[in-house]
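Every protein chain of the complex appears in place save one, which is left out.
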Amino acid sequence: YDKDLYENNEVAGVVTGLAWTQVGGDILFIESSLSPGKGKLTLTGNLGDVMKESASIAMAYLRAHSNDIGIDAHVFDEWDVHIHVPAGATPKDGPSAGVTMLTALTSVFTQRKVKKHLAMTGEITLRGKVLPVGGIKEKILAAKRANIKEIILSKSNKKDILEIKESYIKDLTFHYVSEMNEVIQLALLKEKVNKPLDLSPKETKSKV
Amino acid sequence: YDKDLYENNEVAGVVTGLAWTQVGGDILFIESSLSPGKGKLTLTGNLGDVMKESASIAMAYLRAHSNDIGIDAHVFDEWDVHIHVPAGATPKDGPSAGVTMLTALTSVFTQRKVKKHLAMTGEITLRGKVLPVGGIKEKILAAKRANIKEIILSKSNKKDILEIKESYIKDLTFHYVSEMNEVIQLALLKEKVNKPLDLSPKETKSKV
Amino acid sequence: YDKDLYENNEVAGVVTGLAWTQVGGDILFIESSLSPGKGKLTLTGNLGDVMKESASIAMAYLRAHSNDIGIDAHVFDEWDVHIHVPAGATPKDGPSAGVTMLTALTSVFTQRKVKKHLAMTGEITLRGKVLPVGGIKEKILAAKRANIKEIILSKSNKKDILEIKESYIKDLTFHYVSEMNEVIQLALLKEKVNKPLDLSPKETKSKV
Amino acid sequence: YDKDLYENNEVAGVVTGLAWTQVGGDILFIESSLSPGKGKLTLTGNLGDVMKESASIAMAYLRAHSNDIGIDAHVFDEWDVHIHVPAGATPKDGPSAGVTMLTALTSVFTQRKVKKHLAMTGEITLRGKVLPVGGIKEKILAAKRANIKEIILSKSNKKDILEIKESYIKDLTFHYVSEMNEVIQLALLKEKVNKPLDLSPKETKSKV
Amino acid sequence: YDKDLYENNEVAGVVTGLAWTQVGGDILFIESSLSPGKGKLTLTGNLGDVMKESASIAMAYLRAHSNDIGIDAHVFDEWDVHIHVPAGATPKDGPSAGVTMLTALTSVFTQRKVKKHLAMTGEITLRGKVLPVGGIKEKILAAKRANIKEIILSKSNKKDILEIKESYIKDLTFHYVSEMNEVIQLALLKEKVNKPLDLSPKETKSKV
Partner (left out) sequence: YDKDLYENNEVAGVVTGLAWTQVGGDILFIESSLSPGKGKLTLTGNLGDVMKESASIAMAYLRAHSNDIGIDAHVFDEWDVHIHVPAGATPKDGPSAGVTMLTALTSVFTQRKVKKHLAMTGEITLRGKVLPVGGIKEKILAAKRANIKEIILSKSNKKDILEIKESYIKDLTFHYVSEMNEVIQLALLKEKVNKPLDLSPKETKSKV
């Protein structure tokens, strides 16, 4: 594989998730970016309706909890958000990228770095719960192949990890969570990316 | 089951409903949240058209009766509402979550706490009636398994309860209602949640 | 049946219609309500395209004849209208609820009471004609079972009534109409409902 | 048949057309009405796409030729137009109601009376041509049954009339046209309807 | 055929194209017209998606090259454009009307007369190329039957003309082009139509 493709965390808004297809597990990337605009959300990557809903839930959570997360609410009206999930030709669906999407969006709206060698999988709910998802064994093996060191999962998926032969996963650290704020705390560094976007409200900027 | 998932009522806008599927009854959660906006309603959770209509009816009822319920009408134009029904991968439909949606929305727009260990099921109409729904026996058994203590139903569903063996339901309290305002009175506490949202009109806020 | 459900006429905007399904006739309710807004029309109740068109025709008729009916035209731009037809799970279609929708809308926009024990069925046209509809016999029998005393029909449906055995319908009064304004005059009382909505134009209100 | 239904021409915007179905010819009514608004066009009556396009063409023609026809262009931005074709349950399609729609719209925007006992059928084009349509024989017989005295047709449909046995049509007057302005001149009286709408520009009105 | 229908070029915006159907070649008309508005583009005539795209490409080309063509860019924001392709009941598709649409739009936006006895067929691209199309032989024969004297084609269609027996086409003049601007130069006269629309910017007009 192409190491450069994902071992770099210099860009805000890109988080590694875990997918499960008929031919086995795989890693996937949630890429998000901001551009000056009016709060439009664009989704690409051949996403099904359930996966699109996950992005909508993640945005609603961020908007409702912006104070706690440290995002100025003005940002949501002054920037357009784009979420893309490569590769473009592969149809993707399901709720299990919810935590990955929320983490990517939090990173891009705070410009905080994402922890390296970390992947995650889990459904999110509007009030901030992390629900279990399927295909855990296949996802974990894919993560290992891709040099992932830490994995975030729902507490309710712990039982699936316990069923995996220990020798396979001895190099991996698992974080079991039940709330979205735990995910954000585990996945994002305090440090901002190099050359972060200036997301301070336009009004403030024009006053200066 | 994961107790934390629903025994907590510290968050406004989350109410327990009862669902009926081909594999039996189940509990479900209506999650609602507000974020600063312009009155947009977003629905997620793989909902069918009839269920989406229930949310639309609940919003229309709230807007038409905001005075009686104690909601300042400005709120509807200054906040976006999101309703989500986990889990995201399960298709859901039918009118029976109407009372649950109305209760969730009333809670989120008043920031009042929802009573603990309470569940409900029933269709709503625009003028405030509560209509009977199907699958009562299966729903009640699911409620019991989930540690529910009180259940709100349409008066016209009383006959379905009377057909259930009494030993099964001796620990449950049933509330039979015919009007939405009875539901709200039964389900919401006077007390607001901890750290309630400040929903006072923006104009007032900017005056101060 | 639940008498409370429809024998009450204390709410403006609710009118009893007659429906005809494969399993016989039935009564149905057209519920309408207003909330502060910008003139948006929302339709719920699992309605087919033809039935939705009836609502659109009724609104156009009201807007074009507001002076004659005694509605200040400003109202249409300052309130949102919602029309719901319970029950939510039953698909409904056809033009025969046209007169019922027009009557419900006229009641809600004038806040006038609807006559008790009255039902109606008939298609409406844009210039105010009332056209005949099918299933008259089944609809009449359903009306009788539901304690209806008076029924409004198109003049062209008189022949269908004459074919019904007289003993079946001796307690019913029939009103045969050819114009919408006859329907409104027959169905709405001069009296307003208790605690009517204040629909006077916003501008006037803010002047005071 | 119900004479009142169409022998009256006291209302502007209602014109009689001729339709052709599998069970023979029939007359139909194009009903149009205006209400204060912003230029929205609404179409009802279970119309197919080709028939909806005819309405769009008729509106475009009117807007492009408003000066010649004597309509103040402001009217198109200050009034909403609704076109309905009863009966609501019957699907209708095809371009042959084009001339009827154009005539109805011209009547409603000028408030001029429509000639009595007149029917028409013909496709319209954007530059004002009247094209021939099918089913002429069946349409003519239907017109006769409905007490129609004069019929407007495309010049190119003259050959279809010549094929009809003369005794059938001796009471009918045929007008063969090739341009829309001929239709309008033939179908609309100079005289306005009783109590015409005041369509003078709002600006003018507010100046007074 | 009806000579009047197309031998007249007194109206701007109407251009003769060539179509190819399963039953042979035919001529068609692209009709375009302007009405005061905000730049909306409406397409009628039962057009398929590819043909609708041709209209969109033609508009984009006109907007991007308005200076060269002599159109004041304000016009695009102050007028609505309607393109219709009779007859309304016939489904039409394909890219071969591209040059005809572009020529019609150029005529309507400049009010220049279209050359008489001229027809054309060819696909257009966004940067102004004219691409070859199919069915040339059938189209040419149809043009001849309709008294066309000159035909504009893509250079790459020259080989198709060379395959036609010369006696069939000796009365026709062919123009082979590779760029749109050649088409416009060949098809439009310098002369404006009689009573041209006043398309000068509104601002200028209100200054006077």
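Letters A, B, C, D and E mark the chains as written, and numbering starts fresh at 1 in each.
Heads up, the rule we're going with is that a residue touches a chain if its C-beta (ideal position, glycine included) is under 8 Å from a C-beta of that chain, and two chains touch if they have at least 3 such contacts.
These figures come from a predicted structure and were not determined experimentally.
Within the set E:Gly17, E:Gly45, E:Gly98 or E:Gly135, the residue that contacts the chain not displayed is E:Gly98. The chain that is not drawn here is touched, among residues A:His82, A:Lys149 or A:His175, by A:His82.
Across E:Tyr61, E:Trp79 or E:Phe109, the single residue that touches the chain missing here is E:Tyr61.
Summarising the interface, chain A meets the missing chain with residues 2, 4-5, 11, 13-14, 29, 31-37, 42, 44-46, 80, 82-84, 86-89. As for the chain not pictured, it touches chain E at residues 49-50, 53-54, 56-57, 60-61, 63-64, 66, 73, 76, 94-95, 98, 123, 125-127, 129, 131, 155-156, 178.
In this text, only the chains that are shown with their structure count from here on.
Inter-chain centre distance (chain B to chain E, centres taken as mean C-alpha positions): 60 Å.
Contact of a single residue of chain A with at least two other chains is seen at no position.
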